[in-house]
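Handing you a structure now.
What you see is the complex with one protein chain gone and the rest in place.
Chain nomenclature is as follows: A, B and C, assigned in order of appearance, with residue numbering initiated at 1 for each chain independently.
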Amino acid sequence: MSFTLGKISLPFIAFSFHVDLLSSFFIFIISLIALFCSVYGLGYIKHFYKKYNIGTLGFFYNLLICSLLLVVSSSNAIFFLIAWEIMSITSYFLVVYDRNDENNVKAGSLYLVMTYIGTSFIILAFLFLYKYTGSFDFATIQSKVALIPSSVKDIVFVLSLIGFGTKAGIIPLHVWLPDAHPAAPSHVSALMSGIMIKTGIYMMVRFFMDMLQPAPVWWGLTVLVIGLLSALLGVLYALTEHDIKRLLAYHSIENIGIILLGLGSAMTFYSLNMPSLALLGLMAALFHTLNHATFKSLLFLSAGSVINATHTRNMEDYGGLIKYMPQTAILFLIGSMAISALPPFNGFFSEWLTFQTLFQGIAQLHFYSQWIFIIAAGSLAFTGGLALACFVKAFGATFLARPRGAEVAHAKESALSLRIGMWSLAVLSLLFGIFSGFITGLLEKIGKSFIDLKNIPSPVSASSYQGIDTFNGFSSASAPAFLVLFLVTIVFVFFVFRYIVNRNQKIKMGETWDCGTNLTPRMEITATGFARSIVLIFKGILKPSIQHETEYHDVENRYLPKSRAVTLSIGNIYHKYFYQPMHKLVSELSMKVKNIQGGNINVYISYIFIALVIALFSVL
Amino acid sequence: MEIIFIISFFIIAALVGLIVRQRKLIEGISVASSLVAFLGSIIVAIGVSSSGIYSPMPFFSVDALGSIMMLIIGFIGFAITVYSIQYLRKETDKGVIGLTRVKQYFVLLNLFLAAMYLAVTTSSPIFAWISIEATTLSTAFLISFYNKPSALEAAWKYLIINSVGLLLGFLGTLLYFTSVGPAGGSGFIDWHTLMANAIHLSPLTAKIAFIFVLIGYGTKAGFVPMHTWLPDAHSKAPAPISALLSGVLLNVAFVIVLKFKIITDVVAGHIFSENLLIIFALLSIVVAALIIFTQKNYKRLLAYSSIENMGVLALGFGFGGLGIFAAVLHMIYNAMIKSALFMSAGTVFLKYSSTKIAKVKGAITALPVTSVLLFAGFFAITGIPPFGTFLTKMLILSTGINIHPVVTAIVLLALIILFVGFLRHIVDMVFGKLPADIKIGEESIWLIIPPFVLLAVALFLSFYMPPFLQALINNVVSHY
Amino acid sequence: MSIFIWILQFIFVPVVSPLCIGIIKKIKARLQNRKGAGIFQAYRDLWKLLHKDETISNDASWVFRYAPFIIFTVTIIVGASIPLFASFVNNNFTSDLLVVVYTLAIGTFFLALAGLDTGGAFGGFGSSREMTISALAEGGFIFSLLTIGLAAGTTNLFKLSSAVLFTHSQFFIPILLSFCGFFIVLLAETSRFPFDNPDTHLELTMVHEAMILEYSGKKLALMEWASANKLVIFFALGANIFFPFGIAGGTAVGAIVMGIVALAIKMIVFCLLIAIIESSMSKLRFFRLPDLLMVSFILSVIAIGLIH
Partner (left out) sequence: MNILILQFLLGTIFLTLVFLHLSKKNLSAAIVYGIQSAAVIVILFNSFLETHSIYLLLLVLLTLVIKIILAPLFFIRLIKKHELSFSASTYLNTPLTLIVISVLTFVAHSQKLAPLTNIIPANNTLLSLALSAIFISLFLIVNRKGALSQIIGVLSLENSIVAFVVFAGLEQSPALQAGILFNIFIWIIIATVFASMIYEHFGSHDVTSMKKLKG
């Protein structure tokens, strides 16, 4: 379906829409998540009353959703860029909405700068396309793509990868993401992490799978490498965080990486003319996009209600919340299980598809491409494990054990509208898992809407019982079967051991074993402590800095320490080695240029004189 | 006829300002005169759009570009006159200035507007030069308005540099008359005669003449490296005057350059002039962007931003084709947005009584509306949708990518640097902790309405172009 | 018949698992010149624990209370979805190697949470270490199985076990390499030497024991049993995926009996291996473990490289 709104007198720009299956898929995701975020928002924004102007929030929030829809449905570059920019600006204002916090403003600026840079790259990419195809209309570009010399095409690829990657938050362009997403109000964070960064993915699919085809192999491999880096590093950085929202933000980077693994392999197969595998990869990427949207927004929302109750984002001040907000705890648990790809939740099945794609790549490719696939699969495996560890840490430190902060004691279960929003997302992420077979069927339709992917043997057959079956029996899994098996068994086990074996057993409550000292919350393991061992194992990458501060009872004999403090912090190598030097360079340059304006009038007039003479003798 | 009417009205207003001592009367008549001018311009513009060049008497002739300029001068002039009244009142309340200065201000303001009208409407190149020089003379005292040493310094540099530049421009102007030959010395020569006789011009002379003109009037238009007076003058003049200077005057000077450009192109070919324009444009954009990055004074910041925008204009005309269309649009948007920005900056200055960015903090709390205007203006000037500047930027770049890809890429990079720098400063001003001694609340509604209206109109024009304006722009594109 | 096989499939692991523990203990005792308890001691222990009363910490939440059931269930399911004695049992639903790996991960997940739940210092670092190890073990685990999968062209464990790859000589080295990788993972996942010390409560060394420190009575029994099941599951995987000798290919009774016997023999071999390792070498320093796990991963990667 495609149509054009109104006739604009200005050249190039046409408010033309083109909604194909891909767009509609993203529109579906956006509207789905936006709905529940809005429901959640109803109750959530209450604590902003009489602090800021709620109208502003609503204005930008809705404008953001609107622009998101425009981005995925527009089919004219200029129109698209307008929507894209509006999306960035509105989200910027949502980030700095809580403006009394200095950091939010900083984060906002960083975000806006990065997104502007990204947009400039995109603009340049489109300009190159325009130079050779003479049009800003997607369809026309696609039809005339053959006119573009391959070298220019590669340039366009790099430019657009940087441009859209910045929005998607791939490493090393992710620096804005962990600052900006936490700064926004939680339901907005959910929106940004769940959907907004996906627009980058959408455009990548559009560009690399659709508009710029045929593409060389190294494009796909590049995307693959970026994907595996983002996935692995993203989860590692997440492990180092003790700010719950930053932790989730880093997980968004990780999941974008996983999506890119799917997309990258799809591109590779596409270029190598293995359409059915390409289709599989694409399906994996799209499926994970959908799933990540659901469970990541669920996680952000539940984190939001925790923050709402405790007024801090620092996980070290949580603990024991499961007793105060039981439902939120269950919701967060579901989210955690989904994102750590535990069956039968949806996260598992998309990751499973991704794995299968990579396995196929390993099985069927050769030389360096095979090795890249091997590394990719390996990184995905480790990512899964680390994500699990990270969410054990997150859930444990937040909800289990005893309260470590004063605020926890008067935390309350969150309001109804919040819970409705969260519960529906939780149910969704279970349903998407159980009906994964059905959904993969739909995704296959979307994939087949691309040229060259039509009428090929479908890689995935949704067998009976919603089982997924790749390449007739290479591998297969069935969520419903798993679920049924699990439920039956656990009920059976529970029944047996609770009511048959030793029915009249006495259970008495007692203290946790404390080795004779009296146990205080300070003895629990903290979020930082939990991750410490992993951080130290990967210290080569993370470059942590650890300071011990010990205070002694008396300075002379250092045998009786009074208190010991260990500070473990992670240096931001991207700022240190790339962004700050850039900034420094520009500032120095500008300082030099400023000398032009030295304040001396004679010099000023001599400029005119010199300019005149040079100009004269250049023409004569 | 309207033109005579407009000019004379301004003169009357100026004289009244000289004679009477009732402040209200002076203010009233100034507003009236600028309003009349605005309406007159609209009439003229519509006339031109329907029936080509408008020339009630040999001395005046207004083509499409001229009428667009008239509209800009009229609209901005009116808004600024309204703004000035409240602005000066606040200054008087502060005890910064007295009645005599107010009188002086309005007299000179009216003369200034009149001179600009003359410059764009007159049919004689020489008289155009005279009126441009007149704008210099009339604004010199406005720039030294606050009579502080720094203001005086700015004014002096303004006076000397512009006079030198304009004298060179004068020489260039006269060189074009060689085409008419010594015989024509006595007769009255207008643009059309020059255009008609352009073919008799020797190409080399034409080129030299254009260089003199470009550097001469370019000084006034604020191209790097002749721009040096501009930041000083804009930062020291009262905010409304700065607004008028960068919103309107620069464009007026640039229009004169364009008039000569088309004459040159007849013999020297358009490549030559376009390349010159592109070179100066590139210099202006890059230098302005870099200096903005570490700017400490927000009025200077805006001044450099005007330099950058003049660069964009020149770039558009240098690229030609759609670039010209975009450039004309950009000229219109830029005039309004930049003036609005300067007015908001003026309001900020009234509140914080300092032009240092470091001194201004938490404006969003102290001046909620003005801060919003500042932000909107910032987005508008850096070409963020939905403002039309985004489209013009895109159009200019997309014309450029075909001719000079490298230049386009450099410009894009410079725009990034500019955005980053600009954003940092705006954020520093708008957010942050409000100093204790600043009291919360807008100064006056009349300081908000003019910039708001300007921005609103700019936004409106980004979505809908009135047909007559459309026609005018297309006409310009076909001519220049 | 198939019903009977399925039931066998389900109950096999929980029934056999205590026996394995017993056997390992016995062998270790012998190696230490002790007489040691009988090999059925483990059953008696479970029975005893099941009939004891429990004490639960006040800080414990439902996670702590229900974790044992979940973990035990997980082991049962996995036990049912891997080839034990018969390869023809065609389970297309849960016997994909990734499904198995991630299902086991569910168990680990709740085990670690249970360790954190009571807020004791031991449980905390116990689960921290556990998660560290299992996170790093995952790569080796998946890849070692994947090697066979790529060789056999499927990731379904039953199909893997039915495909006899030893006849193809080019697979011999890869299988050996990946088996070494797998064995390291086995030690890590079943918390054996050199990763963990299954029979100590010395806080410096313990990982698994630290997490279940707060448990008592019935729940403790479930936990112990579950870990025993896990051990058997890994034995079975190692036995049937890498060396599928004598595994029943058809429903003939003789074949099945044969399969069971073969499995039993292989398991005893595994027990012997474990026992020897545990009594011959000492536990590694915690920060040396990653290297070992990396070795297992790299071995499998090399194996994959060799397949082509």
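Simple rule for what comes next: a residue touches a chain if its C-beta (ideal position, glycine included) is under 8 Å from a C-beta of that chain, and two chains touch if they have at least 3 such contacts.
Just so it is clear, the structure is predicted and the values come from calculations on it, not from any experiment.
Enquirer: Thinking of the complex as a whole, which visible chains are touched by the chain that is not shown?
Expert: A, B
Enquirer: Out of B:K94, B:H200, B:K296 or B:K356, point to the residue that touches the absent chain in the complete complex.
Expert: B:K296
Enquirer: Of B:I4, B:L174 or B:A471, which sits in contact with the chain we cannot see?
Expert: B:L174
Enquirer: Please pick, from B:G40, B:G218 or B:P231, the residue that touches the omitted chain in the full complex.
Expert: B:P231
Enquirer: Can you say which of B:S67, B:S84 or B:S124 touches the chain missing from this structure?
Expert: Among B:S67, B:S84 or B:S124, only B:S124 touches the chain that is not shown.
Enquirer: Using the touch rule from the top, list residues of subunit B that touch the missing partner.
Expert: 124, 126-127, 130, 133-134, 137, 140-141, 144, 149-150, 152-157, 159-160, 163-164, 167, 170-171, 174-175, 177-178, 181-182, 185-188, 202, 204-205, 208, 231-232, 235-236, 291, 294-296, 300
Enquirer: List the subunit A residues touching the unshown chain?
Expert: Subunit A touches the chain not shown through residues 594, 597-602, 605-606, 609, 613, 616-617, 620.
As a convention for this text, only the chains that are shown with their structure count from here on.
Enquirer: Among line, ring, star, complete and other, which one matches the pattern of chain touches?
Expert: It is a line, because the chains touch in a row without closing up.
Enquirer: Which chain, with its centre taken as the mean C-alpha position, is closest to the global C-alpha centre?
Expert: Central chain is A.
Enquirer: Between A-C and A-B, which chain pair is linked by more C-beta pairs in contact?
Expert: More C-beta contacts join the chains of A-C.
Enquirer: Return the distance between the CA-based centres of subunit B and subunit C, expressed in whole Å.
Expert: For subunit B versus subunit C, the centre distance works out to 79 Å.
Enquirer: Measuring from the mean C-alpha position of subunit A to the mean C-alpha position of subunit C, what distance in angstrom results?
Expert: 34
Enquirer: Report the inter-centroid distance (CA atoms only) between subunit A and subunit B in whole Å.
Expert: 46
Enquirer: Where does subunit A touch two or more other chains at once, residue-wise?
Expert: Not one residue in subunit A touches at least two other chains.
Enquirer: Can you check the complex and tell me which residues of subunit A touch subunit B?
Expert: 9-13, 78, 81-83, 85-86, 89, 96, 99, 102, 105, 108-109, 112-113, 116-117, 120, 123-124, 127-128, 130-131, 136, 586-587, 589-591, 593-594, 596-597, 601, 604-605, 607-608, 610-612, 615-616, 619-620
Enquirer: For a test of understanding, state which residues of subunit A touch subunit C in their complex under the given definition.
Expert: Subunit A residues touching subunit C: 319-320, 322-323, 337, 340-343, 348, 352, 355-356, 359, 362-363, 366, 370-371, 374, 377-378, 381-382, 384-386, 388-389, 391-393, 395-397, 399-402, 463, 465, 467, 469, 473-478, 481-482, 485-486, 489-490, 493-494, 497, 501-502, 505-514, 519, 521, 523-525, 529-534, 536-537.
Enquirer: Touching subunit A in the complex: which residues of subunit C?
Expert: 50-59, 61-63, 69-70, 72-73, 76-77, 80, 92-94, 96, 98-99, 102-103, 105-106, 108-109, 112-113, 116-122, 124-125, 127-129, 131-132, 134-139, 141-143, 146, 149-150, 153-156, 159, 213-214, 217-218, 222, 286-287, 290, 297, 301, 304-305, 308
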